[in-house]
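So that we are looking at the same thing, I have put the structure below in structure tokens.
Note that one protein chain of the assembly has been removed; the remaining protein chains are unaltered in position.
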Amino acid sequence: MTKVLESRGLNKSFGAVTAAADINVSIEQDSVVGLIGSNGAGKTTFINLVTGYLQPTSGSIHYLDRDITGLTPRQITRLGICRSFQIPQLFQSLTVQENLHVGVGIAARTHPQAGAAIADEQQEIQTLIERFNLRGYRSQLASQLPEGVRKLLDIAMAVAGRPNVLMLDEPTSGVSADEKFRLMDMVMQALKAQGVTVLFVEHDMDIVERYTHRVLAFYEGRIIADGEPAAVLKDAEVRKYVIGDTHAGAH
Amino acid sequence: MQEVLAILIDGITYASWLFIIAVGLTLVYGVMKILNVAHGSLYALGAYAATSLGGYWLAHGYPPVGTYGMLALAAIAVGLVAGPLIERGLLRRMYGNEEVVLVLITYAVFLILEDLSKLLWGVDPLSIPEPYSLLGNFEIGGLVYPNYNLLLLAVSLLVGAALALVLNGTRQGKILQAVIHDREMSAAVGINVSRVYLVTFTVGAMLAAMGGALTAPSIAVQPGISADTIVLAFAVVVIGGLGSLGGAALGAVLVGLVRAWAVHKWPEVELFSVYAVMALVLILRPKGLFAVPEARKI
Partner (left out) sequence: MRDRTLVLLAAALAAMLAAGFLLPQWINTLTIAIAWGVVVVGMMLMMRTGLVSFGQGLYYCLGGYSAAVLHKFYDIGDILVMLLAGMLVAAAVAAVLGLLMAKYRDIFFAMLSLAFSMILFGLLVKSEQLGSTDGFGLSVRSVAGAALPQGHERFVVFAGAAVVAFVAALAMHRYLASHLGRLAGAIKDNELRVEYMGESVRKLIHVNYVISAALAGAGGALAAITIGHVDPEMSFWTQSGEFVFITILSGTGSVLAPFLGAIIFETVRSFAYEHSPNTWQMVLGFTMLLVIMFLPGGLWSIFQRRREAA
């Protein structure tokens, strides 16, 4: 198994607040990893650190044997790590079609792997619209889309960069319970075609169980459990600090 | 040595003036997030009103010492009339727009008030020298300075102290600070943000007018002083950090001293020394000397 992403001794503190504490993680190519933890546990901070939005206080991040610590989001995106956001980052005043037009346009011109692969920008936009079921919303302004569709567009934008590693921050939050699975099915289906390593933050344990090969549980900036979903979700500490099972200690 | 003394005194005098004209601007920005271009117009209106009221007072043969009262009256009158008019009549409808749009709106008000003062007072220069000359001069180290400078210094210190006291020591001040930090949250906990805005803007207007009233005795009051003054106020406020009272004070001192030094040592750059300082400060500290920290976005 190739190691695609690795963090070594990753630390991040804001004054007295520790957002990441000694994170040592190694992610394998093509795996699907779930990041769980209560709010403020450090999941988004981890994504922010890996993608260069935040600089670590100490430690390093490696992508395919290359040290990417200290690079900017722009540089890291070009290398092949793309992400979606907790609050979808879209071009509100543009339509879905126009959003993707901008996104694909940038990807084609700035990502080495995308630039080679995207022969026809319009075709690429079409493909993304089809894959993420956005056809009915094509001409709607991003600001007017229902939340689930905004999430899909946000993810589609990330995928437009033809990433090697895709990090999704709470892809199903704000989406109604019955739609969650449909959304994840669609996303996973769309990604299967491209052979992508996926990490996603999720609060819904059913989704975590269903889609991930591996789960990382965060608590107060540290990783308190790392392994297969079934095992991690049964872990006592995880049950206590993440799932909120107050009887965990009794088992 | 005498030159250093001269630079210091000139610098502190200019700094006092700068602080007075800038403090209202930074207060309004801090609370309302509006960079009020019309602040310069309110300054001019204060100067014009002071000239009129002072002239009226003297014309009726009252003792010249009363003109100081007229200066104060002018400031209060302009502030109390123009402040609520502009805030209630116009700005209130436009909150929620982008910051830049609000600046443009105040710029439009600036243009309107500029011509209004021309209509009310004409285009010829006016003057009210009595409050200035009445105080006489003082001597220090062989240099002679008008005592009026000391008045400016005293007023600026008083205003600064008073504002600091109100902001930090009173309940109203705490409310103001809450609104400065988070308007939505303040409204959510029951603060009457609408009234805070009205009061703040009116106080800002009074401070601007007071700057003008205090300056009137030492200048020719004419069209154009608003444009000249607002850019200086901008510079001081931006240098100090938008919304920071302490920043305005520090910015005023910095600009005052630099300009005084330029006037004495390198006159060619005097006019732009203010903006050069502003550019330099922004380069080193992009949000000014005392900036409010921002929350995480993603």
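When the chains are written out, they are named A and B in that same order, and each has its own residue count from 1.
Heads up, the rule we're going with is that a residue touches a chain if its C-beta (ideal position, glycine included) is under 8 Å from a C-beta of that chain, and two chains touch if they have at least 3 such contacts.
The shown structure was predicted, so the numbers you read here are calculated from the model rather than taken from an experiment.
Within the full complex, the residue among B:M94, B:L158 or B:V189 touching the omitted chain is B:M94.
In the complete complex, the hidden chain is touched by one of A:T44, A:T77, A:T127 or A:T212, namely A:T77. Within the whole complex, the absent chain has one touching residue among B:M1, B:L119 or B:V144, and that is B:L119.
Residues of chain B in contact with the chain left out of this view: 35, 90, 93-94, 99-101, 103-105, 107-112, 114-116, 118-119, 123, 227, 231, 234-235, 238, 242, 267-276, 278-279, 282-283, 286-287, 297-298.
In the full complex, chain A touches the omitted chain through residues 51, 72-74, 77-78, 82-83, 89-94, 98, 101-103, 105-107, 109-111, 141, 143-144, 157-158, 160-161.
In this section, only the chains that are shown with their structure count from here on.
The distance from the centre of chain A to the centre of chain B, each centre being the mean of the chain's C-alpha atoms, comes to 50 Å.
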